[in-house]
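Complex shown without one protein chain; remaining protein chains in place.
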Amino acid sequence: MKSTAHGFKENARNALQDTQLRDALSVVGTNFIVKRRLAADALPEFETLRDEATAIKNRTLNELDLHLERFERKVVEHGGVVHWCIDAAAARETVLSICRSVNAKTVTKGKSMLGEEIGINPFLEANNIRPIETDLGEYIIQLADEPPSHIIAPAVHKTKSQIADLFEKHHKRPRSMDGEALVAEARAMLRQSYFDADVGITGANFLVAETGSSVIVTNEGNGDLTQTLPKIHIVLASIEKLVPTFEDMATILRVLARSATGQQMSVYTTVSTGARRAEDPDGPEQYHVVLIDQGRSAMLGTELQDLLRCIRCGACMNHCPIYHAVGGHAYGWVYPGPIGAALDPALLGVAEAHHLPNASTFCGRCEEVCPMRIPLPKIMRHWRERAFEDDIQPVMQRTAIRWWAFLARRPFLYRANTRLAMWLLHALGKTRGRFKSLPFAGGWTAGRDLPAPQGGTFHAQWAAKGGRTK
Amino acid sequence: MTTVALFVTCLVDLYRPGVGFASVKLLEEAGCEVVVPEAQTCCGQPAYNSGDRRDAMAIARQVITAFADFDYVVAPSGSCAGMIKHHYPALFAGDPQWRIKADDLARRTHELTSFLVDVLQVEPAPARFDGTVTYHDSCSSLRELGIQAQPRALLGKVEGLALRELKTPEACCGFGGTFCVKYPEISTEIASRKAADVAATGAGTLLAGDMGCLLNIAGRLQREGHAVKVRHIAEVLAGMADGPAIGEPQS
Partner (left out) sequence: MNARDRILGNVRSSLKRGEPDAAARAAYDARFDTHKRNTVPAHAKLPHADLVARFIVEAKAVGASVTQLADAGAIADEVAAYLREKNLPARIRVAPSLSGLHWGDPALLDVEHGKAEPSDTATLTRALAGVAETGTLVLTSGPATPTTLNFLPDANLVVLTEDEIVGAYEDAWDRVRGLGATPRAVNFVTGPSRTADIAQELILGAHGPIDLHIILLAKG
């Protein structure tokens, strides 16, 4: 996917003016939050499980090489193939060559953020293979020719009315505004695709080293039809998806759905191990795991390793005031919200993505709800430091900060300057009590009044009163 | 007598000295002697959050030195207290000598309401405030310091005061330090959600423990034409809420 992360400010400005987007997003800030809270509160062990899930993933990452080797060995034992791909380009070529081996015309796709990351759909299209998204949200945005705006609710930026319009246009059926009718329509439209497809591509929520299994966690059942009916099942997975055992997976599952949608458990947790057995009446004849590094191995052993614990639940964006305000597209790349603000600079470069970690109030809610306890604000701060070191931020901002810091380190100079400035602001503003606009404060006063200072500084008044200073 | 060093915070110093004096009054009434070390300016958070780690460390060293000799350091701000308690130690993670000093200061530093309730554990002097208020938890107070019950306990003892909670008290107001001017449109959007929540309570006054949030929410409330008064919680607790509220005419 082509990034517009550098244009975040512009993207955000446009998003803020989009009233339909505002309507669509209004549910994110309430629905997801309330449901997660209820689900977490209903499980007394929830916080313990978060700790354990975090520890499991830390341990796994610290010996990832062993897990990867075992995973591959077990996949092969079960009649599957593992394709190691160093980057997105290698992964795309691998998928294409598997598709070409059966002369595939169409492939069905389950939801995969990694698929977005490596840009598999446009690549297949360019090679005359039609990818059909089967997750309802992904299907909607494929019709709209848009990228997902949320990692578990890809079409969350669309109102029902917009979806009704899209279906009417593409399905050539009478427009309906009934949710059940719209779902039934999509179900009917997609049904035949599962049978027609030569290849089914899914992502993976987990890869299990114990047995060489890949796991998808879904609610709709589209992923299961996608991977069960075609001749070939291709799994797209990045290397950090490994967990050692089914016991470890069970622990993480207990925090995944609760954090994501507030369900105790998603409807379908499907564990796939190899290809169809000789005696099996159904299932894919070939099982391929496209195992992709794409920058992950370089994050190990660094301050970014914590990001590799992410289980893509979306809780961080569901609780993010910035995401609530601008939605996912404004972030300009695959991963929006706090996880995107922390991860995208690692995958795109800080020069391209520096706005994302800067556009945070550090309110800390993402870290508070992250089931894997990823210190998202800390990682965003890491990127701010990198951007500062690399001189990427706007000159005005850098100069202002350095000037402030220069003064703050010189208390007497600081007091002289600030006293004067506050005296001036007070004198100008005291009558009205606030400013409607003020030169050099346009950013503030465009949307807010600026209160006038009370007058005098505390330190000056304290000194005048003879207050104790040592 | 307990000696308390007041970390005034830059916004209180420059914008609303009255909050500093209200803090002093509360501390003195609780039996403390208050000292205001001269070599303080700012906690360094603007630099730290802008990625300017070097300046943030220099300012942190200055604060650590200025407050080295006091049993307690109290700030009328969750944000600045959180900076000192959580981020100073992190800043000096690679510098054992300063890390020890940072940890020591972190242990001695408290946000005002938390200090009154958790550390001093004394009944505050009686105060009166006639009206309905709502309370905004700053993100740093709530999530970095776990302060939620303390301000409410103190407000509960103010005669004549009725507290009406926000619908989403855990939501950020959109201030975010330099964020509010780096991304003003987003900041304003978040502030207007907070303003709507405040207005919907029907409370006559909004209180909070952080000047940053207060300036931001007051600015948005006033831009939208709401009559809600905005004050720092210390002013009400200290019985010093007679003067003009934040952003009100002063003459």
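Labels A and B are assigned to the chains in the order they are written; within every chain, residues are numbered from 1.
Going forward, contacts are C-beta pairs under 8 Å (C-beta built on N, C-alpha and C of every residue); 3 or more make two chains touch, one makes a residue touch a chain.
Note that this is a predicted model, so its numbers are computed, not measured.
Visitor: Taking the complete complex into account, tell me which visible chains touch the one left out.
Guide: A
Visitor: Of A:Thr4, A:Thr106, A:Thr245 or A:Gln461, which sits in contact with the chain we cannot see?
Guide: A:Thr245
Visitor: Among A:Glu220, A:Glu352, A:Glu367 or A:Asp449, which one touches the chain that has been omitted from the display?
Guide: A:Glu220
Visitor: Taking the full complex into account, find the residue in A:Asp65, A:Glu303 or A:Asp390 that is in contact with the omitted chain.
Guide: Selected residue, touching the omitted chain: A:Asp65.
Visitor: Looking beyond the chains shown, say which of A:Ala126, A:Ala298, A:Leu413 or A:Ala446 touches the absent one.
Guide: In the full complex, the listed residue that touches the missing chain is A:Ala298.
Visitor: Tell me, which residues in subunit A touch the chain that this view leaves out?
Guide: Subunit A touches the missing chain through residues 24, 27-28, 31, 43-45, 48-49, 52, 56, 62-66, 68-70, 72, 78, 84-86, 90, 134-137, 140, 153-156, 158-160, 163, 179-180, 182-184, 186-187, 190-191, 195, 209-211, 213, 219-222, 224-225, 228-229, 239, 244-248, 250-251, 253-254, 261, 263-277, 279-283, 291, 293, 297-302.
Keep in mind that, in the parts below, only the chains that are shown with their structure count from here on.
Visitor: As a quick test, compute the distance in whole Å between the mean CA positions of subunit A and subunit B.
Guide: Chain centroid spacing, subunit A to subunit B, equals 32 Å.
Visitor: Give the list of subunit A residues in touch with subunit B in this complex.
Guide: 9, 12-13, 16, 29, 321-322, 324-326, 358-365, 367-368, 378, 381, 383-389, 393, 397-398, 401-402, 404-409, 411, 414-415, 418, 421-422, 426, 430-434, 441, 443-444, 446-459, 461-462, 467-470
Visitor: In the complex formed with subunit A, which residues of subunit B make contact?
Guide: Against subunit A, subunit B makes touches at 8, 10, 12-18, 20-21, 24, 33-42, 44, 46-53, 55-56, 58-59, 62, 90, 139-140, 143-144, 168, 170-172, 174-193, 215-216, 218-220, 222-223, 243-244, 246-251.
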